[in-house]
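Only one protein chain is missing; all other protein chains are in place.
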Amino acid sequence: MAKTNTSKQEDTHVDGRRRDFIVVASYAMAGIGAAAVAWPLIDQMNPAADTLALASIEVDISKIDIGQSITVKWRGKPVFIRHRTEDEINTAQSVELSQLKDPQLDVDRVSNPKYLVMIGVCTHLGCVPLGQKTGEIKGEYDGWFCPCHGSHYDSSGRIRKGPAPVNLEIPPYTFETESLIKIG
Amino acid sequence: MKWFGSLIFGCILFVSNSFAAGSGDVVLKHKDWSFSGPFGTLDKSAMQRGFQAYREICASCHSLNYIAFRNLSDLGYSKAEIKAFAAEYEVEDGPNDDGEMFMRPGIAADRFPAPYPNDAAARAGNGGAYPPDLSLITKARANGPDYLYSLLTSYKDAPGDKEVPDGMYYNAAYPGNLIAMPQPIYGDDVSYADGAPADISSIASDLVYFLTWTAEPSLEKRKRTGVKVMIFLLIMVGMSYGAMRFIWSDVKKA
Partner (left out) sequence: MSADKFSNPVVRWIDHRLPIFSFMDHELNEYPTPKNLNYFWNFGSLAGVSLVIMIVTGIVLAMSYTPHVDYAFQSVERIMRDVNHGWLLRYIHMNGASFFFIVVFIHIFRGLYYGSYKAPRELLWILGVLILLLMMATAFMGYVLPWGQMSFWGATVITNLFSAIPFVGDSIVTFLWGGFSVDNPTLNRFFALHYLMPFLIVGVVILHLVALHRFGSNNPIGIDPSGPQDTVPFHPYYTIKDFFGLSVFLTLFAAAIFFFPNFMGHPDNYIPANPMQTPAHIVPEWYFLPFYAILRAVPDKLGGVLAMFGAIAVLFILPWLDRSPIRSGNFRPVFKIFFWVFFADCIALGYLGGMPAEGIYVVLSRVATAWYFLHFLVILPLLSVIETPKPLPQSLSKSVLGGSAMAGAASAVKEKV
């Protein structure tokens, strides 16, 4: 008698534990499900396919004469592409690093010294510097000048004077051919 | 009372079905499409052929406004092929620094350029009948795939008692039987690179595959996700039922 009783109790016990498990497990399922549903709700805010499709652009630079610049729009921002003169290249390359606020060699900022490609957004507070068009103020260092708070950039786009903390940013780009660059 | 929920649902389905059926007085040809059913998939080679047929037959009148060249990767084309396709088209861009709009070769991010600059021009070019955009055509018609297939393969000589006015054509699958679009496919209109048959019904079927994809590029993904979600939910139904039985097991009747 006693024996059967014990085994019966054990059965209920085991049974109880197994079934307790199912309650915890089904609430866990609900948690997993909720987490899985949360992802699409969040991820929809990331850039959509049509936005990503324009994340990299190709620019034909064969038509930029020496000493001319063009501005192209890339990821919603202006990108300055300048076909630099010999003079500008020489000046940019001969600057002593010690004179620079954000020391960087000109050769580290270009892949072909003739063409300077950089994002035309002042690193201070995001204005677009002047100096792209002939006749615009180019600042004290013959590069670009930001009219908002007076930052002067040189012919390599490096900050020389004014409140901007760092040089104009260089976007990722490659020369697909000699006259075609792919930005982004 | 128990069957009442299912009854409601059944009736709703019945009613919705009857609209779908009610809109046409013609019997459509039915084909077993590979994309129907919960495990359906789109046939890539059929879609590629359909794309070719669209370009060579339909594109001169019908736009494909919601499809960009980049979307063609779904059909199995490589980036380079897509770039080449895109470059065959001229796309309007601008204005440039002189304030002029200009034409440039297409890029992958561009959408298919429409054959007409606007609806009015499209009407004017087609004797007053507007050639609809095809991107959504299989979703915008009841039983879209069957409808499109039937329409493309049902041009016939009008029966003696039916008068066909100028500029109209007899089509057994079109509601009212008179359609402004002349027969688009006669067989061997395209020559497929893969040597697939190019008779009327094969081309029509290929177009259905292509246009089913354009109507909903996410179709395959939707069904694949659906199967996973259903498995998860069915397990959850089973487990929550078990949990409910367990929790309720200590409620005494009296």
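In this document, chain identifiers A and B correspond to the written order of the chains, with residue numbering beginning at 1 in each.
The working rule: a residue touches a chain if its C-beta (ideal position, glycine included) is under 8 Å from a C-beta of that chain, and two chains touch if they have at least 3 such contacts.
None of the values given here were measured: they were computed from a predicted structure.
Listed residues B:V27, B:M103, B:V164 or B:L234: the one in touch with the omitted chain is B:L234. Where chain B meets the missing chain, the touching residues are 1-2, 4-5, 7-9, 11-16, 18-20, 22-23, 38, 66, 71, 132, 135-136, 139-142, 144, 175, 215-218, 221-223, 225-227, 229-230, 233-234, 236-237, 240-241, 243-245, 247-254.
Counting the whole complex, the residues of chain A in touch with the unshown chain are 23, 26-27, 30, 39-41, 43-46, 48-51.
The rule is short, and it goes like this: only the chains that are shown with their structure count from here on.
A straight line joining the Cα centres of chain A and chain B is 38 Å long.
The touching residues of chain B, counted against chain A in their complex, run 68, 70, 107-109, 232-233, 235-236, 239-240, 242-243, 246-247, 249. Of all residues in chain A, only 19-20, 22-23, 25-27, 29-30, 33, 36, 49-50, 53-54, 58 touch chain B in the complex they form.
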